[in-house]
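Okay, structure first, notes after.
Note that one protein chain is taken out, while the other chains of the complex remain in position.
And then subunit A:
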Amino acid sequence: MSARLVPAGADRTGRRPDVPLRITVDGEPVDGVDGQTIAGVLLAAGRRTWRRGPSGAPRGVFCGIGACFDCLLTVNGVRDVRACRRRARDGDAVATQSREAR
């Protein structure tokens, strides 16, 4: 099992039916839902890691609120965007990044 979105139909918050969006991650299409953060899209799509630490160790979401900077990635050419803080927009071109690439 892995992370998943609570289905809209079963959501007690009475959320409206999902509006789909699609982003690309290193060129590969990944589907998400309008309103999700980029971290949310990636996690719900079964991806847990999208960054590498200095040693190459895989990293993804740790704190979920913008404090730890473990979830950094490149969005539409802009580096070091916190995936847990940035809302995904249809067509966003996301690239993973590693520390050595600096």
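The rule is short, and it goes like this: a residue touches a chain if its C-beta (ideal position, glycine included) is under 8 Å from a C-beta of that chain, and two chains touch if they have at least 3 such contacts; residues count from 1.
Note that contacts and distances are computed from a predicted model.
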Undisplayed chain, where the name is taken from the UniProt record, one of "Glycolate oxidase subunit GlcE", "Gluconate 2-dehydrogenase subunit 3 family protein", "NADPH-dependent 2,4-dienoyl-CoA reductase/sulfur reductase-like enzyme" or "Substrate-binding domain-containing protein": "NADPH-dependent 2,4-dienoyl-CoA reductase/sulfur reductase-like enzyme"
Hidden partner chain, residues of subunit A it touches: 1-6, 10-16, 19, 34-37, 39-40, 43-44, 48-49, 53-55, 57-70, 72, 78, 80-82, 84-87
